[in-house]
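A protein chain is absent from this complex, but the other protein chains hold their places.
What follows is subunit A.
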Amino acid sequence: MVSVRGLRKIYVVPEREAGLGASLRSLVRRRSKEVVAVDGFDVEIGRGEVVGFLGPNGAGKTTTLKMLSGLLYPTAGEVTVLGHTPWRREKAFLRRMTLVMGQRNQLVWDIPVVDSFELNRAIYRIPDGEYRDTLAELTDLLDLEGLLRKPVRNLSLGERMKCEVAAALLHRPAMLFLDEPTLGLDVTAQRRIRGFIATYAERYGATVLLTSHYMADVEALCKRVVVIHHGRLLFDGSLAALITRFSPYKTVVIDLDGPVGDLGRYGEVVSVEEQRVTLRVPKGEAAAVTGRLLADLPVADLSIGDPPVDEVIDRVFSEEPEPASTAATGTAAR
């Protein structure tokens, strides 16, 4: 479905120092700098897989999605999506995929939502019967009834995003690239979109590659995650494996029958809420610490778990050093 080999993207950006002198100099001699956004990685995604694509801001996620969907030409590498080279933008390819970017609206601002849908029907040449069925289905799944007749500018952000997602799926694409589909939405709307994506992918056997800052999205939808950092592949596997690999800690939560003293000697105290204490303990010592806690203190309840995914991801991104080769970005005068 998706096959990526040695994908690289280097942007050439103009570079100028502040100040009038620098502005004048730049008239004569333009300086530019190469920025490596994606630094060569391989990945294979099979039909029907829902894959979370993670990385901090600037890791190269959006650049990669743009290359996979055909907006950007890579500097090097080979990509096949649905049997096509995306940046050729062949019609047969464009009819079978979609790219949803959280903050870009495709809907026509001033007219009712359903009129924008109608335009998409014509653009994608969706047969009438199929269009009616899909529209009914999307209306039901996303709860769009009541929104369809409203002009887009009168919708709330959450309502608009639901409509954007529906518009992007009217042609029943087999490949979905979703860039932050839940960005800025409240928890209810996020859950709704998330549930919908899962249902759609399952019903149509669609392949989904999704980026999100909300780990809840990823946990709910993706069995597999691909993590990139500084444009390189850092991890490819299950979410559970990601946690095992990158979190050297376990979280121990205890409820005490009695006063809570200083528990710093057992591990790092993360939080204390009334009688409940949460500790972070190195993975290897978890068993020993648990034993000591039970022996020393009036423990009413105890549980050991992995730290929240958010925390693990945070740690991966903040601690992983930048690889030496990408740190050196070339400076060239043109």
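Basically, a contact is a pair of C-beta atoms (placed from the backbone, for glycine too) under 8 Å apart; a residue touches a chain by one contact, two chains touch by 3 or more; residues count from 1.
As a convention for this text, contacts and distances are computed from a predicted model.
Taking the options "Monovalent cation/H(+) antiporter subunit G", "Efflux ABC transporter, permease protein", "Sulfur carrier protein ThiS" or "Phenylacetate-CoA oxygenase subunit PaaJ" in turn, only "Efflux ABC transporter, permease protein" matches the UniProt protein name of the chain that is not displayed. Only one of A:E17, A:E78 or A:D110 touches the chain withheld from this view, namely A:D110. Of the listed residues A:A76, A:I123, A:V187 or A:A241, the one in contact with the hidden chain in the full complex is A:I123.
The hidden chain makes contact, of the residues A:L7, A:V51, A:V79 or A:L94, with A:L94. Summarising the interface, subunit A meets the missing chain with residues 11-12, 66, 69-73, 87, 89, 91, 94-95, 98-99, 101, 104, 106, 108, 110-112, 115-116, 118-119, 121-125, 151.
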